[in-house]
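With one protein chain withheld, the remaining protein chains of the complex are depicted in position.
By written order: A, B and C. Residues from 1 in each chain.
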Amino acid sequence: MSDMVHTPDEMMTIAASRALKNDDVCFVGIGAPSAACNVARLTHAPDITLIYESGTIGTAPDVLPLSIGDGELCDTAVTTVAVPEMFRYWLQGGRITIGFLGAAQLDRFGNINTTVIGDYANPKTRLPGGGGAPEIAGSSREIFITMKQSLRGMVEKIDFFTSFGHGEGGDHRQRLGIETQGPTLLITDLAIWRPDPETKEFTVVSIHPGVTREDVQATCGWTVKFADRIEETPPPTDLELKTLRDLKARTKAAHQGQPDPGKAA
Amino acid sequence: MSDMVHTPDEMMTIAASRALKNDDVCFVGIGAPSAACNVARLTHAPDITLIYESGTIGTAPDVLPLSIGDGELCDTAVTTVAVPEMFRYWLQGGRITIGFLGAAQLDRFGNINTTVIGDYANPKTRLPGGGGAPEIAGSSREIFITMKQSLRGMVEKIDFFTSFGHGEGGDHRQRLGIETQGPTLLITDLAIWRPDPETKEFTVVSIHPGVTREDVQATCGWTVKFADRIEETPPPTDLELKTLRDLKARTKAAHQGQPDPGKAA
Amino acid sequence: MAKFQPLADAVLENLNDGDVVAFEGFTHLIPHAAAHEAIRQGKKDLTIIRMTPDLIYDQLIGMGMVKRMIFSYAGNPGVGLLRRMRDAVENGWPQALELEEHSHAAMANAYEAGAAGLPCAVFRGYRGAELAKVNSNVRSVACPFTGEVLAAVPAVRPDVAFIHAQKADRKGNVLIEGILGVQKEAVLAATRSVVTVEEIVDDLNAHPNACLLPDWTVGTICLVPGGAHPSYAHGYYVRDNAYYIAWDKIASDREAFLSWMKENVLDATPEDFGGRVGKLRSAA
Partner (left out) sequence: MAKFQPLADAVLENLNDGDVVAFEGFTHLIPHAAAHEAIRQGKKDLTIIRMTPDLIYDQLIGMGMVKRMIFSYAGNPGVGLLRRMRDAVENGWPQALELEEHSHAAMANAYEAGAAGLPCAVFRGYRGAELAKVNSNVRSVACPFTGEVLAAVPAVRPDVAFIHAQKADRKGNVLIEGILGVQKEAVLAATRSVVTVEEIVDDLNAHPNACLLPDWTVGTICLVPGGAHPSYAHGYYVRDNAYYIAWDKIASDREAFLSWMKENVLDATPEDFGGRVGKLRSAA
């Protein structure tokens, strides 16, 4: 256990990194998933294969990319393929073990919205959209989701099904002919959740150090289901925390050490 | 006109080479088509783009390849793509102006058989099969055919429709929804043939020097149609003949100057 | 056969009001200079296509040039939303924007199908995804062997595609290296194409299997060093991440946006791009 005080965000990223195995092949989204995947690579999973949808396969960036296509990803990749090949041979081909997604809105069954808040035709807020998520959710063997808890984000009913998790729960995936497992893990800044084997509702199985059940419920828009036996997430180790912070520091330096647009011209 | 005596085979290759333009993009078959395309490149069409189905685009071999994938093709190509891309982006994509085919059996409407002699299920002679021909015939803007005349080869009825020319003639291609022009030129060792604008039957429009109408009919299995006005094919020029012979000589030296299998082990 | 032209002439000859146009690039090699030239020429009623519309699409939309956008992820990657696009979708400013929205897999397959001369792309996708319900261009076919229902979307076939590449040779063969995106597909799928390049060289010295567009597949080539800025050109200059971060603020306000556009686009030229990447070259 680390003597350093860690933030909930750091705990989230580190808990997510621990779920990844050395032989996983991860399709990595930007933000928390990218940090978690690279912390795993820099600690317990040195041979993990990280794939970004820009076509970089087996990449090992020294700093986190701001986008999914920074030059660093290609420079350090085993190979870089065109985007149609990425989606056909690599994702649809069933080669991804873990698809790592974030969410603007999430429901208890792991369905994700990153498209619109409000009505699709007349949105209150137009979000970026699904990008790779609809097929990442369908073709990866398992889906891990990571997001910070909030009443706005973890909702009873999402406004738009950008990507399908367990739908209405139970065997809904199988009924649609989807053969992959779907969301098997949710890591938030407060807890670790796994789907109930029967209902597929996300269930809290581990709570991060210093967090209470009440905290978890207070930042979740649905009535939280807790497992019979709940563990306490082991706090970040010194190595984990140092690795994450060093990575973030290198990233910050890299992203800010360049001219700004007002002066560049 | 050349003082050198040329063979009918040479006349065929050179007549075929003349039909190619500097801005053509040719999908090249092995044998006479390959020689004709390279003679064109080495004489009047230096910028012609030659594509072999092995994926080599814009190739300029110094010797004729024995196969469609000799190393020379790749060494001299502008680029080399994988075979699925070749058939999807380049042939099916409609980028080929001239598909150049040979034939084991040919009928008067430019339909080609390279699959079997006799019945498909119980063939008298099993030939190599179509390879790229079925889609070359469909996706190239025009098809040129080159073959030596013989009663065995130019037949009333081919045993198998490996690739579709003008079918039963007339608008048969359009009726099948094929938008490309199909066979527009047949060059044999005796004559040059073009399809009749209406019936699409191959019609002799030019006869090679020293060849008679009777020669053409004697080596063709259907009743030959001759155009109202028939030209005499200009004989090979010194440059054409020298170019072709030098190419063949370089090719022969290259293909024989290597160990034979009995001694190699 | 590729033609060599100044960028202004190439845009004038190739991009018309009402065209379906793709300024493609996947984080890498985004054709900013070409889009800025289109903005200076004030083209109208465009249908713009891109997997990842980002800053230049925000700019085209904010300048009122676009009636419809076909896309799969409209964000400022790693930073946030596209505020000019949001303003058009949410408030109709400066004009309403029609959206045809897909997933990345659908768009990538649709470009591939366009390059391959097919009318549609067939893939495994959209299962349980609600886009299939709001986009009538998401349909399906059944596999005639297994019965599996697969998704189908129309092929992308732009009137004109703009891309930025590292190099062309003097004949007009174009080389792209690094992150490739769907740029080769965009050019092969389009009726016309304009390629801006970092440099024109005697010999590309290309790997035999590199991503290369032969000269006869390319319409026009324009020499515009720095023309991908603030995105990057692998081997030439790095991504100007600070610019992307700063864009969020510029685009958040209509007046700030318009005055930035006047200063940095309307009153600028393609030649300005070279200077913008000066400090970014050393890190490449």
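As a convention for this text, a residue touches a chain if its C-beta (ideal position, glycine included) is under 8 Å from a C-beta of that chain, and two chains touch if they have at least 3 such contacts.
Because the structure is a prediction, the values reported are computed rather than measured.
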*asked:* With the missing chain put back, one of C:G117, C:G172, C:P214 or C:G227 would touch it. Which one?
replied: C:G117
*Check the options A:P8, A:G31, A:G94 or A:G170 and report the residue that touches the missing chain.*
A:G94
*Hidden partner chain, touching residue among A:S67, A:T80, A:T219 or A:T251*: A:T80
*Which of B:F100, B:F144, B:F160 or B:W193 sits in contact with the chain that's absent?*
B:F160
*By the contact definition given up top, give the residues of chain A that touch the hidden chain.*
23, 25, 49, 57-58, 74-75, 77-82, 88-89, 92-95, 139
*At which residues does chain C meet the chain that is not included here?*
116-120, 122-124, 137, 139-146, 148, 150, 152, 154, 177-178, 180, 207-211
*asked:* Residue by residue, what part of chain B touches the chain that was omitted?
replied: 30-31, 53-56, 65-71, 73-74, 80-84, 86-88, 91-92, 115, 120-121, 123-135, 137-139, 160-164, 167, 172-173, 176-178, 254-256, 258-262, 264-265
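Simple rule for what comes next: only the chains that are shown with their structure count from here on.
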*Considering only C-beta pairs in contact, identify the chain pair with the most of them.*
A-C
*Distance from the CA centroid of chain A to that of chain C, rounded to the nearest Å?*
27
_I'd like to verify one number: the distance from the centre of chain A to the centre of chain B, where each centre is the average of its C-alpha atoms, in whole angstrom._
57
*asked:* Counting only Cα atoms for the centres, state how far chain B is from chain C in Å.
replied: 41
_For chain A, residues contacting two or more additional chains_ = none
*Name the residues of chain C that each touch 2 or more other chains.*
112, 185
